[in-house]
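Pasting a structure here, questions to come.
All protein chains but one are shown in place.
Just so it is clear, A, B and C label the chains in written order, and each chain counts residues from 1 on its own.
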Amino acid sequence: MTIAAATHRTSMGLDSRKMAFWAFIGSECLLFGSLISTYLVYKGRSVVGPYPHDILNIPFTSVSTFDLLMSSLMMVLALAAVQRGDLKWAKVWLVATALLGIFFLSGQVYEFTSFVREGLTLQTNLFGATFFVLTGTHGAHVTVGVVWLLTLWVRALQGQLTAANAVTVEICGLYWHFVDVIWIVIFTVVYLIQ
Amino acid sequence: MQQPSTDEHPVVQHAHPTAGVYLRVATILVILTVIEVGVFYVPAFHSILVPALLLLSAVKFTLVVMFYMHLKMDSRFFTFLFGGPLLLGLGMTMGLMFLFGAFALRR
Amino acid sequence: MSRLKRLMSWLTTTDHKRIGLLYFYTAFVFFLVGGLEALFIRAQLAQPDGHVVSAETFNQLFTMHGTTMVFLALMPLTASFFNYIVPLQIGARDVAFPRLNAFSYWVFVLGALLMNASWFTGPLFHAGRLNVAPDAGWFGYANLTSRQYSPGPNIDFWLLGLQILGVSSLAAGFNFIVTILNLRAPGMKMMRLPVFSWMTLVTSFLIITAFPVITVALVLLMFDRFFGTHFYLTSAGGDPVLWQHLFWIFGHPEVYILILPAMGIVSEVLPTFARKPLFGYTVVVYSGVLIGFMGWGVWSHHMFSVGLGPIADSVFSATTMLIAVPTGVKIFNWLATLWGGQLRFTTAMLFAIGFIALFTIGGLSGVTHASPPADLQQTDTYYVVAHIHYVLFGGTIFGLFAGMYYWWPKMTGRLLSETLGKWHFALVFVGMNLAFFPMHLIGLLGMPRRIYTYSPDLGVSTLNLVSTIGAFLIGVGVLVFIWNVWRTRTRGQTAGNDPWGGATLEWTISSPPPVHNFDVIPTVASRLPRWTKTQLKAIPEGAKLAEIHVPGGSIWPLVTALGLPVLALAPLSHRLPFAFVGATIILLGIFRWAFEPFEA
Partner (left out) sequence: MTECWDSSTFDAVSRDRRWLLPLLCAAGAACGGPFPQSSLRPRSDFAGAIDRLFTDIFWWAVLVFILVEGLLLFIIVRYRYREGAPTPKPTHGHTLLEIAWTLAPALILVFIAVPTMRTIFATQTDSPAGALRVEVVAHQWWWEYRYPELGVVTANELHLPAGRTVALALTSADVIHSFWAPGLGGKRDVIPGRTNRLVLRPDSVDTLLGQCAEFCGASHANMRLRVMVEAEPAFQAWVGRQQAGAASVAKGSLAEQGQQAFRRYGCVGCHTMGTMSTAIIGPNLTHLGSRMTIAGGLFPNDSVHLTRWIADPPAEKPGSIMPNMHVPAGDLAALIAYLRTMR
């Protein structure tokens, strides 16, 4: 079943913005791919501690992971609401997604500061360097996502989000889920496989 | 790449799953995460820890991409745009790990 | 129009044709800059123990020559044709994201200016000299680029400049992928797409996949230099070889980013002047795609001397050699296109044929590199320098010159002089072979690259002199071209819609095309719409033309782009406030851009 949107006609029948955004996500795969490769290549090569098993807090990060998963759920619900034209719930889900994002970020800030207190900094060893740059890049992406979500939320408050421009929410959603998916990989590769 | 079609087409929005599907997917994701963490803590699993975790996270990855990012229902071309670079990235990671001796195949 | 208004119209333009011209002129200036740097290099090396420039300056010259030619001249020159020609070839009114397109251009200019500012800003850094340009080679191997071994701002300029240029390339990549896939005229199936547009598509895919890798490599370098990490330093277990891998994972696709557009141009020019359709269109297109894909699996052929072990050497050697197959297929299809044709030797055609002749030589020396033991004698010598100039000058530059003569009438409405053009070709062809052929021998006889001086004992002095003479001959040829362009402004013959009898859509409209390109978007029924009987569908008599929306301009792409170099000033000058100012500008630009009413 398809719903025709009355916008531009394109050669492939696909929204140009969405297509560009998928290409962007493809590109991001290689950005994170390179960072994760660096992490893996340097794994176990730190000459001084602290090492991953000394410092990574699995229960804490599991909560963060759960939090991001839930935010993804809120995000799809927000999109579904916008597509229904249900602005009221759209506002709720959007702000919920953003709040969960902020919660994740606070968790990361807490994690980073406690690591620094325990003696792991960017400069300490290769683990510190690769860990902070990888998770930091991810955190930066989450930050951008939160700003984006809040912008959409403000638009929703202004009543400017309609089913017709649902694609703007959809693209933001793509971004948000992609960031979530990257976290799924990081959680496994960095935290669980030590 | 799928052969893109000839003429101009109106932009179509493919139907998205219902909230019910979303909730079910979320439930599975949470369960999988619990299993992941569980596997991590149970010593009996340590021999298969790495493959098990990789498999689980691949399943989670796929679920989010298929359902939340709608790749399952959306144009196959998007799957190509995403999957192509993803595979390149995966190949790059494997290549680099090989070159840096992570698989200990190097002489 | 008042002067200010005219200036503003260029600063805010989102018209792909104007942006194409901006790209062209800017990139050509950088080509001259890069060429001038090359001439200094050649002057220094004209004789042993040369004293034209100091060792430090020489190291800056070849680094900036390579970087400038690759990132500031050749890539943006191809981008200028992407911009100007692709929308016309596919029957579109503009690119998919006109403002993003303007953004790409402005980011490119500003990044280029930032990097080149290093030639004059030594005093600002108390460097005791005027020029503090990057000086670690165009692939800037770690750990020479670390703070310890390169304490000055030189490498900072390089890494920040490249980082900014990456943003430009990535944005353009997304734009052209969507443009080509989504904005084709009705009936323009993928297998009816002109080869140049196809190669643009492949190149764009390579850009969006390869650039993130160098972005990461540069980020890690940035952390090493500014925040005291040890990614590429052995002191904490890091490995400088990681940089080499990341750089060449990007770097090899990059060389195909440079050659594929030129191959596309040649595939347009040869048929037009042979009066025959391209032989084996499908095969040519697919081998282009294959070359792009295979380019991902060969990077370590730049690292045969690193000592990766026999297994890795063998694997990368084999994958590298394989690329000769699809490339050869292209060469043979071009030859078959010419076979049985009626070859008209216009300047464009001469450059295209020159491309085949010279690129083959470069490809063959590439194959000798692909054999690791042989390459151990060749790598980092002038033999490699010969290889890269046969493929980059004999290949890409020849292809681009072919494109310039071919499309100049479309872009400006006037034909370049054919007489001057032939002089240009002859000088450049002879000069290029004089300059670069002896380098094969120079290298085999033992002269390494990147040396500011060499001993007369090596016995390569005469060969070097010949090479220098050749380089200056190229310079004369380029001056002839500049003169040709200059006089064509006023004295060039007017072109009409289609001076060459081309087969593709861009020749259906006036030269230069109107702002909206096509009065009516044509419906395409064949791969060679102007050469086949079942041509374009005629415009129905008396049909009411739909209103054409021409997007207005926007200043926000420029503003956003401005934020990037300002941001870069923060690490460069070690002053944090720049970071806030830069970030604020970028945020402001993006928000105004996003909420600006704009009709694309």
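What we mean here is this: a contact is a pair of C-beta atoms (placed from the backbone, for glycine too) under 8 Å apart; a residue touches a chain by one contact, two chains touch by 3 or more.
Values in this document were obtained by computation on a predicted structure and should not be read as measured data.
Q: Missing chain touches which shown chains?
A: Per the contact definition above, the missing chain touches C.
Q: Would you indicate which residue among C:Leu39, C:Val52 or C:Ala374 is in contact with the undisplayed chain?
A: Only one listed residue reaches the unshown chain, and that is C:Ala374.
Q: Can you say which of C:Tyr84, C:Phe205, C:Trp423 or C:Tyr454 touches the chain missing from this structure?
A: C:Tyr454
Q: Thinking of the whole complex, not just what is shown, which of C:Leu130, C:Ala357, C:Ile482 or C:Leu587 touches the missing chain?
A: Once the missing chain is taken into account, the touching residue is C:Ala357.
Q: Of the residues in chain C, which ones touch the absent chain?
A: Touch with the absent chain occurs at residues 54-56, 59, 136-137, 141, 143-144, 149, 234, 238-241, 274-277, 279-283, 305-307, 309-310, 313-314, 317-318, 321-322, 324-325, 328-329, 331-333, 335-336, 338-345, 353, 356-357, 360-361, 364-365, 367-368, 371-381, 437-438, 441, 444-463, 466, 531.
Throughout what follows, only the chains that are shown with their structure count from here on.
Q: Report, in whole Å, the distance between the mean C-alpha point of chain B and the mean C-alpha point of chain C.
A: Going by mean C-alpha positions, chain B sits 35 Å from chain C.
Q: What is the distance in Å between the mean C-alpha positions of chain A and chain B?
A: 15
Q: Please report how many Å separate the Cα centroid of chain A from that of chain C, as a whole number.
A: Distance between chain centres: 34 Å.
Q: Listing for chain C: what residues touch at least two other chains?
A: Touching at least two other chains: 181, 208-209, 213, 239, 242, 249.
Q: Please list all residues of chain A that touch 2 or more other chains.
A: In chain A, residues 10-12, 14, 19, 23, 26-27, 30, 33-34, 41 touch at least two other chains, as defined above.
Q: If you look only at chain C, which of its residues touch chain A in the complex?
A: Listed in rising order, the residues of chain C that touch chain A are 96-97, 170, 173-175, 177-178, 181-184, 188, 208-213, 215-217, 219-220, 223, 227-231, 236-239, 242, 246, 249, 591.
Q: Mind listing the chain A positions that touch chain B in their complex?
A: Checking each residue of chain A against chain B gives 1-15, 18-19, 22-23, 25-27, 29-30, 32-34, 36-37, 40-41, 43, 58-59, 62, 65-66, 69-70, 72-73, 75-77, 79-80, 83, 166-167, 173-174, 177-178, 180-181, 184-185, 187-189, 192-193.
Q: Tell me, which parts of chain B touch chain C in their complex?
A: Residue positions touching the partner: 3-8, 77, 84-85, 88, 91-92, 95-96, 98-100, 105-107.
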